[in-house]
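Yeah, one chain of the complex is gone here, protein chain that is, but the others are all in their spots.
Entry: chain A
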Amino acid sequence: MSTRTPMLGRFRLGYVAPAALLVAGLLYTPFLWTAYLSLTRYDGLAPPEWTGPRNFVKLLDDPALLTSIRNTLLWVIGTMVLPVGLGLLVAVLSYDLKGGAWYRVPFMLPYALSGAGLGLVWSPILSHDGIANQLLGVDTAFLQDAPQNTLAMLLVWTWQQLGVNTLLFVVGLQSIPKEPIEAARIDGASGWRLFRYVIWPLMRPLTAVVVGLALVASLKTFDIVWVMTQGGPGRNSETLAVTMYKETFVASDYGYGSAVAVLLTVVTGLASYLYLRRQVR
């Protein structure tokens, strides 16, 4: 027997409908439309012309796509190692220090900048005659040669993202129960062994969230690359998201751009699914 009031039962679909319609209208419909466009030739003006899988066949034969995939992978691996990995390190080293919060403040401040703002600030610093070269006393084209330009942008990304990852890990560290840690300490565990076998497993739910968010963010890297290099020179710093934008809005090849969008969606969805399935097992 239901415990719901008759009123709630009668109108329950009505309550859900506005939100469901919004999601359907703003998320699923554009996604299905993009999937349809990926099977057409479309310049944004004339009606789309059905071409079947032609755009996906072209994708397989496009050397620029391989570069985009390579760079996107670099972004994923780099994000795991730098903003996430270093974030964990800073959190572990500072969370039980007296006044640790003050040590973490400088890492947090850059998070206030948007991706585009970040690019605007760092682009002149890393340019040929920028401050970075002058300070280091070198003559390096940080944003020209690949994969050096992607690595340089990753360092900039780390500068911004480190603080928020640190903060999330500190919250995780503060919320884990103290008893198992004290018990482990009494048993003689300390340092690396304490972290590896006691703290790390207890933090697993939070780590799954931080890594999951970083995974999705790195797969769709766009703004910082677009502002700093526009995917160039040539196309050597393009990521999948930049390729999608350029093909769609710069080259006006909406069909091909949509095919890249579908590929990016599949890759992001698959990566997230595989990762989360492993984490919640």
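Here, a residue touches a chain if its C-beta (ideal position, glycine included) is under 8 Å from a C-beta of that chain, and two chains touch if they have at least 3 such contacts; residues count from 1.
FYI, contacts and distances are computed from a predicted model.
Q: Could you check which of "4Fe-4S dicluster domain-containing protein", "ABC transporter substrate-binding protein", "Isoquinoline 1-oxidoreductase, alpha subunit" or "Serine-protein kinase RsbW" matches the UniProt name for the chain that's left out?
A: From the listed options "4Fe-4S dicluster domain-containing protein", "ABC transporter substrate-binding protein", "Isoquinoline 1-oxidoreductase, alpha subunit" or "Serine-protein kinase RsbW", the omitted chain resolves to "ABC transporter substrate-binding protein".
Q: Going by the contact rule already stated, which one of A:21, A:89 or A:274 would touch the omitted chain in the full complex?
A: Considering all chains, including the one not shown, the answer is A:21.
Q: Touching the absent chain in the whole complex: find that residue among A:44, A:106 or A:205.
A: That would be A:44, which touches the missing chain.
Q: Consider the whole complex, including the chain that is not shown, and state which of A:37, A:143, A:241 or A:261 touches that chain.
A: Reading the full complex, the residue touching the unseen chain is A:143.
Q: Considering the whole complex rather than only what is displayed, give the residues of chain A touching the chain that is not shown.
A: Touching the missing chain: residues 10-14, 17-18, 21, 25, 41, 43-46, 63-64, 123-124, 127-130, 141, 143-145, 230-236, 245-253.
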